[in-house]
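Contents: one structure, followed by commentary.
Note that one protein chain is taken out, while the other chains of the complex remain in position.
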Amino acid sequence: MKQLIEKANVLMEALPYIKKFYGKTIVIKYGGSAMTNESLKRSVCMDIILMKYIGISPVIVHGGGKEISELMVKLGKQPKFVNGQRVTDAETVKIVEMVLSGSINKELVGFINSNGGNAVGLSGKDGNLIISKRLSKNSGDFIGGVKKINPEVINLLDEKGFIPVISSVGLGEDGLTYNINADLAAGEIAAAVNAEKLILLTDTPGVLDKNGNLIPHLDQAKIKKLIKAGVIQGGMMPKIAAGLKALNAGVKKVHIIDGKIEHSILLEIMTDKGVGTEIV
Amino acid sequence: MKQLIEKANVLMEALPYIKKFYGKTIVIKYGGSAMTNESLKRSVCMDIILMKYIGISPVIVHGGGKEISELMVKLGKQPKFVNGQRVTDAETVKIVEMVLSGSINKELVGFINSNGGNAVGLSGKDGNLIISKRLSKNSGDFIGGVKKINPEVINLLDEKGFIPVISSVGLGEDGLTYNINADLAAGEIAAAVNAEKLILLTDTPGVLDKNGNLIPHLDQAKIKKLIKAGVIQGGMMPKIAAGLKALNAGVKKVHIIDGKIEHSILLEIMTDKGVGTEIV
Amino acid sequence: MKQLIEKANVLMEALPYIKKFYGKTIVIKYGGSAMTNESLKRSVCMDIILMKYIGISPVIVHGGGKEISELMVKLGKQPKFVNGQRVTDAETVKIVEMVLSGSINKELVGFINSNGGNAVGLSGKDGNLIISKRLSKNSGDFIGGVKKINPEVINLLDEKGFIPVISSVGLGEDGLTYNINADLAAGEIAAAVNAEKLILLTDTPGVLDKNGNLIPHLDQAKIKKLIKAGVIQGGMMPKIAAGLKALNAGVKKVHIIDGKIEHSILLEIMTDKGVGTEIV
Amino acid sequence: MKQLIEKANVLMEALPYIKKFYGKTIVIKYGGSAMTNESLKRSVCMDIILMKYIGISPVIVHGGGKEISELMVKLGKQPKFVNGQRVTDAETVKIVEMVLSGSINKELVGFINSNGGNAVGLSGKDGNLIISKRLSKNSGDFIGGVKKINPEVINLLDEKGFIPVISSVGLGEDGLTYNINADLAAGEIAAAVNAEKLILLTDTPGVLDKNGNLIPHLDQAKIKKLIKAGVIQGGMMPKIAAGLKALNAGVKKVHIIDGKIEHSILLEIMTDKGVGTEIV
Amino acid sequence: MKQLIEKANVLMEALPYIKKFYGKTIVIKYGGSAMTNESLKRSVCMDIILMKYIGISPVIVHGGGKEISELMVKLGKQPKFVNGQRVTDAETVKIVEMVLSGSINKELVGFINSNGGNAVGLSGKDGNLIISKRLSKNSGDFIGGVKKINPEVINLLDEKGFIPVISSVGLGEDGLTYNINADLAAGEIAAAVNAEKLILLTDTPGVLDKNGNLIPHLDQAKIKKLIKAGVIQGGMMPKIAAGLKALNAGVKKVHIIDGKIEHSILLEIMTDKGVGTEIV
Partner (left out) sequence: MKQLIEKANVLMEALPYIKKFYGKTIVIKYGGSAMTNESLKRSVCMDIILMKYIGISPVIVHGGGKEISELMVKLGKQPKFVNGQRVTDAETVKIVEMVLSGSINKELVGFINSNGGNAVGLSGKDGNLIISKRLSKNSGDFIGGVKKINPEVINLLDEKGFIPVISSVGLGEDGLTYNINADLAAGEIAAAVNAEKLILLTDTPGVLDKNGNLIPHLDQAKIKKLIKAGVIQGGMMPKIAAGLKALNAGVKKVHIIDGKIEHSILLEIMTDKGVGTEIV
């Protein structure tokens, strides 16, 4: 009985955080190891289901780099990257879309729904959600930017109790398909749905300083300095950009957290100190 | 961090129960020591607030015997009981109402609201909630039965996010005030709002057998036998009656639990085995 | 038949006033003799029920000085007043609450509901309706001011056809109970619900000049003068303060009327000249 | 003041009737002298406006025999009647429609709206309200029966605060216009909108016995006898038929009252005894 | 089959226009030959029904000069016109109302409803739709201007799937009936309902230049010049005035088109070039 009461006390400790985020939208960029490790995948999905039940509105945005490369290789196509961005020709974008919208998105949806949630998978094409534009001048390049977010379909599904799970593929005004950086897409979507928080899952404990130590808080000024100093670079760059985009649009906080920790999303929400790096 | 993850796991363990009761109404008869001990009072209120936040609809019904007697004594009136029922003359029913609707009800509402909940106190007069009738033939006796429950005001407040807290005082069709047994009122209200569960807080671990051991499950047949054998008697009688009333009206389960255990309501809901005696 | 037609004509005369106040909210501060005389009590309640049926939204706020003092004396406690305000220590505020929220409030609700209305009694604690603060610096003093009105529960009940009846007891941010002047509470509530009118029942024909003659109209300038001259003083002061508060918040008119006249509320609403003193 | 209080008491006397009919629909067949005498016309319209304001839903159905005949004569056409029914050829039905839907209907609407009501005039064509069929086998005869009532437009307008005023002209499934007996139309409409009451205004005190005395109550059996005896005949026949039609469809009461008494509608509703003949 | 596919292609060609006007309101001033020629009448009504089904909200406003004059003559009254406006004395306005609201309006409603539409006829009196004022200083003159449009009843009916058909008769604040120029009424209504387009049917191909050639586009400057030059004059003047009124109130485009062409409304909407004169 004593152990039970302790458990009840843990639930009680969660109450202030439940109150704090009740009715609020939290956009989660899902990626990295949390997407490939079965146990972490399960932990992320359970966190999302719990959030929905206790009155928080999670919106999931995902990419899927590793699985794309695997299918490309199987199909005899060599993945190439320039400045961390995948070189995306017409053939590649077709593969990207199949993997993101057909494989990863539906796997997530299936997992959530098999565990008592009720998710609906979307790509940026569905409901004209992400209107995209070619970033490069090269008409053979299908890396896209975000021209406009139409969040109606997200809001509709969220209000009716569904969990939107979104693959970062966009629809161009030219009717073509574009591969969009998932961090970027998450930042834009967080801005468009007036999210309370944007949480970006990574494979590091957060933003690290030059000695590899976690920086718990960042603001715009510090970020500029760290970029200049080359401390923020590589895959962290689009996350930082997405975060700033979201913050400027009114999102209250952005968190870059370690997806390799079990229940890292829940911990970020349900503890005062949070985990990882917070940008304000 | 490890400790945090354990806490997250406790939250995860709660998920199946949250799902199970999501959107369901649970009527709680609040009484006994849980009403006088400050720490227990707090634990009950926090359980109720948490329930509301995670999507369960708690409806609280309370009596308040001890405090009534205290005020009577202060006012120079000797409390009398016949068969466990308070003898309620015209003067007494006025005291009963002041204590129940003015003191205990508002104290509960104030406590819940000061801790982040949003309760509204009601008596059976408000919104014609409990239409009552005199039980005795003696016109100087103000012990009332339930003639009709009008649950509109409960349902309205519940839907709009408020927690209804109800004192067991009824309005007669003669315009007079009646003192209603709170167990009875709770059973009738559970029936009228189509509650999923009725939880009755007592000062014992539940229904006990003749050796004083807890009987975890009861059904109508067993109950008859136990009453005949005199094992169920006294203050347990109206609880059993209220439970049967509720069950016959479609309430799924009735629980008689030990209000002296901290978070006993939460434990009843959030564990498979539950606590106390379950009637089906 | 002729007499009947005359009655029909009386109804017809009421039509312009029904139109004028259709869908509008009128806050009524109920107090004084109208609260203790059975016939007047009945007349006030019937006026309120009629108003609700013909499409006006009455909101009742009441105090209950006399009954509080009576219970205090019965409990061996001497009522004391300083500047017309009841000295309210911890013990007293408990008595105040019992009398206001448990006795008077429920009596009114019961009376209205027994006569075909549908009232719901509230205290300032219910739905966090009146968030209060200690007025004095003395921590043993429980006379409260109004920090914030949360009118959601009033509006909700009113829209759904219920008549809100409110006792002037507030909930402090410290979780404690405060005794609030009922005139003040009525003024603040009138302001918060965008009332069309605030009607304050008194035991005099309205505001009287130094010769004891009724002053039918007052404005802010005149009021200042009369206060300076000591003509407005004593129990009329909080009524005037409440009126000004309401007017400044957009309430169109405030009326101080004689609660000792039968149907004085109805007469105020249903005649051009009105009764008592009008403040604009 | 005393006189004022007496007036207030008259309003109070109305309260039980206001309660009784609150939210109920009352269909009024308007016709006879009440339609031509300016003072009676005004009294009927004011009754209707008052009803709407106090929460009753009046639906007006009117004919207009006299005015039709006048226009016919002006246009050089001799009005003819067979068994009390106007002989209606193609030319006549055009005149009927102009007078009913264009003149009388709009005059009523204009009068109500100029006096603070909000009426919308309809004919049986609007919103396919009265689908009609030729009663005679003669294809040159445009007297119509009621095939179907589509009450959607009435209900819509009523719910949104408008008073529907309906001229008894129907639309045939052949696309042609039919002249419908207004009593009949009122009975069918009362049935279709689940009216609480149907009130038929006449130029007599009600149904009279062979000695010319008012019969206050009638039922189906008595009616049969009176028809057989030739006591009920002529213009009273369609009123009786309409009443029976309505009663059989669930309308609670039908009243045939004297439209020559001022405020006869209000008196019928607001007094226990009512006026005229009641059919149950 | 080939012919069928061609038909399908015609439907496909309509798609961009359906999209363009989906959910938009288009006010149509119906008049001239299209009102007297049976085939054109049918074509106008069918256009309106189709518009409603494909998601456009048509609102019809009509006059009826010719038919009014005919009835006047039959009633022995000589129609007179000054500056193209009918001289309207008290007797005339009664005839105007009968013809417009009773004859033409109901004929249109009947026609639409017999062909699968669901129209409701209104005059400017219904729902206080057109509050009018006497234009002349002569109290025996019943030509009215528009003081205020109350579009609630139009919007209500439109939203619920009905097609509003409005006769240009207004209700004065003096309770009297006014004859309003139908072009003017249409312009004011288009302004009040935020119409996308106002289409005015005439008996000419549109606005013609001094050589009798159609002017396809007009703006305010050109209009001034053409009025000065006497090219725009007579019956075209109120149409131009109505158009400018509507445009200034935010209506996007005004079209003056040839009602003698079959389906001219549909052609105006469903072709790029449109027909007639467009004012922007």
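The first chain written gets the first letter, and so on, giving A, B, C, D and E; residue counts start at 1 in each chain.
As a working rule, a residue touches a chain if its C-beta (ideal position, glycine included) is under 8 Å from a C-beta of that chain, and two chains touch if they have at least 3 such contacts.
Because the structure is a prediction, the values reported are computed rather than measured.
Enquirer: From the touch rule at the top of the page, work out which displayed chains the omitted chain touches.
Expert: Missing chain, whole complex, touching shown chains: A, E.
Enquirer: Which residue among E:55, E:140 or E:175 touches the omitted chain?
Expert: E:55
Enquirer: I'm checking contacts with the chain that's been left out. Which of A:30, A:111 or A:142 qualifies?
Expert: Once the missing chain is taken into account, the touching residue is A:111.
Enquirer: Which one, A:97, A:188, A:258 or A:278, makes contact with the chain that was left out?
Expert: Once the missing chain is taken into account, the touching residue is A:97.
Enquirer: Out of A:2, A:160, A:228 or A:273, which touches the unshown chain?
Expert: Counting the whole complex, the residue in contact with the absent chain is A:160.
Enquirer: Which parts of subunit E are in contact with the chain that was left out?
Expert: Its contact residues with the unshown chain are 1, 4-5, 7-16, 18-19, 22, 46-47, 49-50, 53-55, 116, 261-263, 266-267, 270-271, 275.
Enquirer: Write the list of subunit A residues that the hidden chain touches.
Expert: 74-75, 94, 97-103, 105-106, 109-111, 113-114, 118-123, 125-128, 152-153, 156-157, 160, 162, 169, 171, 175, 177
The criterion applied here is as follows: only the chains that are shown with their structure count from here on.
Enquirer: Could you name all chains that are in contact with subunit C and with subunit D at the same time?
Expert: Shared contacts of subunit C and subunit D: no chain.
Enquirer: Could you tell me which chains are in contact with subunit A and with subunit E alike?
Expert: Neighbours common to subunit A and subunit E are absent.
Enquirer: Taking each chain's centre as the mean of its Cα atoms, which chain lies farthest from subunit B?
Expert: Greatest centre separation from subunit B goes to chain E.
Enquirer: List the interface residue numbers of subunit B and of subunit C, divide the shared ones by all numbers used, and answer same when the ratio is over half, different when under half.
Expert: Over half of the interface numbering overlaps between copies: same.
Enquirer: Let me have the rounded angstrom distance from the C-alpha centre of subunit B over to the C-alpha centre of subunit C, please.
Expert: Subunit B and subunit C have C-alpha centres separated by 34 Å.
Enquirer: List the centre-to-centre spacing of subunit A and subunit C in whole Å, with centres computed as mean CA coordinates.
Expert: Whole-Å distance between the two chain centres: 55.
Enquirer: Give the residues of subunit A touching no fewer than two other chains, as numbers and ranges.
Expert: In subunit A, nothing touches at least two other chains.
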